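This is the structure I want to talk about, given as structure tokens.
For this view, one protein chain was removed and the others were kept in their places.
After this line comes subunit A, so read on.
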Amino acid sequence: MNRWHKSVGEIQARRRPVVECERGQAALSKVTACYQQLSSFLGSNSDCSRLREELEETRAMAYTICKGLQRRLTAQLTEGELPQEEREELERLWVLFISGLEIFQQDLRKAAALQHLFPLNQRRDRRGLLNTGCVGGGSGVAARAASVQTPWVRAEEEPSPELGAHVLQLDGMAQEMLQKVSVPFWSMEATQEAWPEDGEDQPDGEEAAAAAGAALEVGAAPEEDRGRGCCRNKRCRLGRVLCLLCVLN
């Protein structure tokens, strides 16, 4: 059928798998980032059973997203009846997904080792936790992780495996994927620019972070020259003014 005769709905339906996969990849990134932040609490004084539960939940979420994304990507790429651009996009997502799996697996291994090293079964184990200076818990991060939704319908729910088994399962998943579909891994080119900026930040967070960042160097010896090109001069100045106001108050 002539392309121009297709209805909008049909085109959207055609694009849906790709869009789903993209959203799945974004969700996976979010969840793995949250997992990393949470696991940095392990072994420190803000480690508690609540944190470990949150870790488990995040991991389960990551597991479902991984499984679903793998299934969809493999299905799409092995079917083979895709137009060129969509195929390229899916291959790009493939490469990103496998890279994400690698990083996630490393985090899982580390978390498993740390949970083994600092068991929280008994009360006296809490004495072994390190005082690292973090007083807050990971609840904010966990909430962010929990807010992630899979872009597809949650019909297929498998129970997520144990931590150790999960690590091995990721290995198997990656090997399986690499064997099923042959995608030239190293030939992908980046679409993002080399020195990206984040466009999404809110003003409050930015200033506080800038002030805190300046505070990092309190009492530091004079440092070597840095290529410190401070952009967003307006904001910085504003931040300093606000900071002064806070101090004065």
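One rule holds in what follows: a residue touches a chain if its C-beta (ideal position, glycine included) is under 8 Å from a C-beta of that chain, and two chains touch if they have at least 3 such contacts; residues count from 1.
Quick note on the criterion: contacts and distances are computed from a predicted model.
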- line: Expected UniProt protein name for the omitted chain (select from "Regulator of G-protein signaling 9", "ORML1 protein", "Vacuolar protein sorting-associated protein 35" or "Very-long-chain (3R)-3-hydroxyacyl-CoA dehydratase") would be "Regulator of G-protein signaling 9"
Field: Full-complex contact with the absent chain, from A:34, A:90 or A:167
entry: A:34
Those residues of subunit A which, in the complete complex, touch the missing chain: 25-26, 29-30, 32-34, 36-37, 39-45, 92, 95-96, 98-103, 106, 109-110, 113-114, 117-118, 127-128, 130-136, 138, 140-141, 143-145, 174-175, 178-179, 185-192, 194-198, 200-201, 205, 208-216, 218-221, 223-224, 226-232, 243, 246-247
